[in-house]
Every structure is written in C-alpha cells, then in structure tokens.
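Since the structure comes first, as structure tokens, the remarks are kept for the end.
Left out: one protein chain. Kept in place: all the others.
Entry: subunit A
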Amino acid sequence: MPDAVKQITLSLVNSQEQKLTVWLFTNVRNAKNIQQQLVAGSLEPELAFINALVVPDLLIVHAAAQKAMAAHLRGSLRTRSLHAELVYNIAGSKHVGQSLQRFGISEDSKSILVASFHTGDPDAGRVRSIVEGESVGLDTLSSLADMDTVKKFYKIVPAELEVGTVADAICCRIAASHC
C-alpha cells in the first residue's frame, strides 16, 4: 500500500489548540541511542516514544494523550513532562516506573510509535531524522501488536472481550486508573 497514511494528527480538547501527531516505525536500528537521549532529557522539543508492540489501537494513544493534556493544563502531571505522561497514561496503572518500562521503548525495540504534542504543523522531518527505521502506515498497528503481552499487561479477561474490543477494555482502564 503506497498511499497508506504514515502520520496521523489527532485533535485534542484543550484551550491551547494543541494537537497530537503520531508516526509508526518498524525495523528501528537506533533505539538504544534514542533511549539514551530520552534519559538525558536532551531531546528538545520533546517527543514520546512508545513500544508499538503493546498498543493495538490508536484510540488508546488518543485517550492517554487527552488525559495527559488535561493533567498538563491543571498542572497535575505525575511524571517529568507532558510526553512522559502520555507514555505513563497508556499503561492505565498508577505505577510510573513500571509503566514507562513496559510501554516506553527499550534498547532492543524494533517497532516504535512516536507521538508529538504541537501547535501548528507537526515537524515530520525532525522525527525522521531522529529515528533510523522504516516509516509505515498506522493501519499496520493492530497487526504488529503482540496480543498475548497486551492481555497480560492489562489483565484482560475473556469475559470482557465478549462485550467489547481490546481497545475498549484498555480505554476503560486508562480512564479508571486513578479511581
């Protein structure tokens, strides 16, 4: 599919007209390098790097981003930055360290979802220059996902899948994680 959408911009409800743009990369070769930059905090402006294997649907990223944005606007972030908060929120748990470890990237990550909060136009060129990998269409996200790991991380039970999709189940956990 040559015309597959390689970047998607999601609109967010907020007062600063910020949007979220998402890219998907496979066969990434420099995950270790990116991770070092993240830890050092030297990426400016910041980006969020997500382990694409455990995110089966964009709805999950959207819900987590909106939640992060709400916390950002109220000044109640639980992590260092808005972008880190996005990765943390995707996990739908209260445990920051474990969330970043599971849903952020690791040294040997091959498939990476990159997300950026921005106003105006997204800087796609910069993202491509940072990530050494193959930019692929976001419609491949669901086929990349490792469903066994997803179900294990989110503790999704079979009964739950009778009343909705995996994305629905995860969305509920993200919403309810601080209740």
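Heads up, the rule we're going with is that a contact is a pair of C-beta atoms (placed from the backbone, for glycine too) under 8 Å apart; a residue touches a chain by one contact, two chains touch by 3 or more; residues count from 1.
In this text, contacts and distances are computed from a predicted model.
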Absent chain [UniProt protein name; select from "non-specific serine/threonine protein kinase", "Elongator complex protein 4", "Sm-like protein LSM2" or "Genomic scaffold, ProqFM164S02"]: "non-specific serine/threonine protein kinase"
Interface with the unshown chain - residue positions in subunit A: 10-11, 13-14, 59, 62-63, 66-67, 69-70, 73-74, 76, 157, 159-160, 162-164, 168-169, 171-173, 175-176, 178-179
